[in-house]
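A single protein chain has been omitted; all remaining protein chains appear in their positions.
Moving on, here comes subunit A:
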Amino acid sequence: MPTTPQTLPPTVPTAVTPSELGRHLLTIRGFHFVLGALGDPYARLLRGEGDDTAALGDEIRRAGPLFRSHLGTCVTASGEAAAALLRDPRLDTGHPGGDRAHLGENLWETWRTCHVTPMDDALLTLPLADYRRLDRVNRPVLGPVTAGAWRADVRHAAGRVADRAGEAFDLAADLVRPAVAASLSRVLGLSGPGGPDAGGSGPRGSGPLNGAASGLRREGLRREGTRAGEGGSLAEEPGAGDPGPAERELAELLPRLGVALDAVLCPPRLPVARDLEEAVARARVLVHDLVTARAAEPGDDAVSAMLATGLGEADVAAACLLHLVAGAEIAAATAADAIVALLDHPGQWAAVCRSPELAADAVEETLRWSPPVRLVSRTAQEPLAAHGQEIDADAHVVIVVDAANRDLAGVADPDRFDLAHAGAPSLSLTGGGPEELVAPLARVVATEIVRAAASRWPGLRADGAVVRRMRSPVVRAVVRLPLCR
């Protein structure tokens, strides 16, 4: 097990054996199936497969603005209630007092299914105040206004991946996953300026991914050329080369990390949970090495820029880890679902192919219609009355974002995927949690992947069925879709 990087909050040791973790996850999975068999729509949602999620959202909404699941959770699929709860300062990620670890509890007594898998090391269940603090380093560099400055880098990275695709390829494995890895590798500077990943003929070097903890080669840290702005020059870039080792490791690591967003509410299989633990530990080392390297010698990347805010290495490292754990999965899910939805609506695909700038509208509509974070989990810090119901202190509250989005006022035909909905209200990636922090960069990455596909392959079509990750009720991640171009 790697040592705890000092730049990040210390790891939280899990004092349970694999068998105990397995039993904990199995028991909660059992709860979901038992209550699902009795028709509880929230339990059925958490099963993560075998159901029409839109219909379950409707069922929850019909039960009232706050549906009380037999799991003990207050669930809302109402647009108005969801919007209010996502803003409500009396809700937070942990229990009052901060507790959010239920391993080793007797679940038959506590029935606590709110923090299924410990996610503190992945920083997904920090108190909301911590995300507000982290946003001070993130916002000037990768915030809603600033993230667009990385668009040209992302466009180049995604384009390079798209150019490698053959006549027949897989949406997830050959386009979305490697493009997200290439984009993040480049924006965060993981491949290291001048390193093997930065391009064919540059001076040899080694970024943190390559050098890991063994130390960095310091030559050639400064990349030639200037920060490429929106639509800026793409000179100096290597063309359609193969990804370097840093990018390849990231492409392998990011899908493993992506399970984290689901694992908060839905128990993964034990081997997946343990693999996630390892992946998070590895990501923490990468981030630590990256931040340490950029602190010593800044490069032309977002981490260096965040460090330049002077707000401290620890928060830069934490923000960076969130981009890897949450941002990558959100970008991948959004891009994949956007392409799936567009291919299901050939007229809209044709429109984006004719005008690739519509990729941004496609991403916004995907976020509304098929959000990458469908369930947001909160705990009441104090008793509150909301929407005609009492919510006890310590009660678990879940917002079903996809269903709530379809219930917001001001959207005509909300159940339909339609580029014309551009600008429609949406609650996706709001609420002050990790997903809001990483959203601006994830939007840029998803948009550029859609754009890369649409601008190259007007004849793109599905050549099989979409396969989604199992036990993925939050992300509903696409793991496979064969495509022909």
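Note that contacts are C-beta pairs under 8 Å (C-beta built on N, C-alpha and C of every residue); 3 or more make two chains touch, one makes a residue touch a chain; residues count from 1.
Operating definition for what follows: contacts and distances are computed from a predicted model.
When the unshown chain is looked up in UniProt, the name that turns up among "Activator-dependent family glycosyltransferase", "ATP-binding cassette domain-containing protein", "Sulfurtransferase" or "Amino acid ABC transporter permease" is "Activator-dependent family glycosyltransferase". Among A:R133, A:R269, A:R456 or A:R485, only A:R269 touches the chain that is left out of the view. When the omitted chain is restored, the residue from A:V12, A:L26, A:A393 or A:A420 that touches it is A:L26. Considering the complete assembly, subunit A touches the hidden chain via residues 17-20, 22-23, 26-27, 29-31, 33-38, 49-50, 108, 269-271, 467, 469-471, 479-480.
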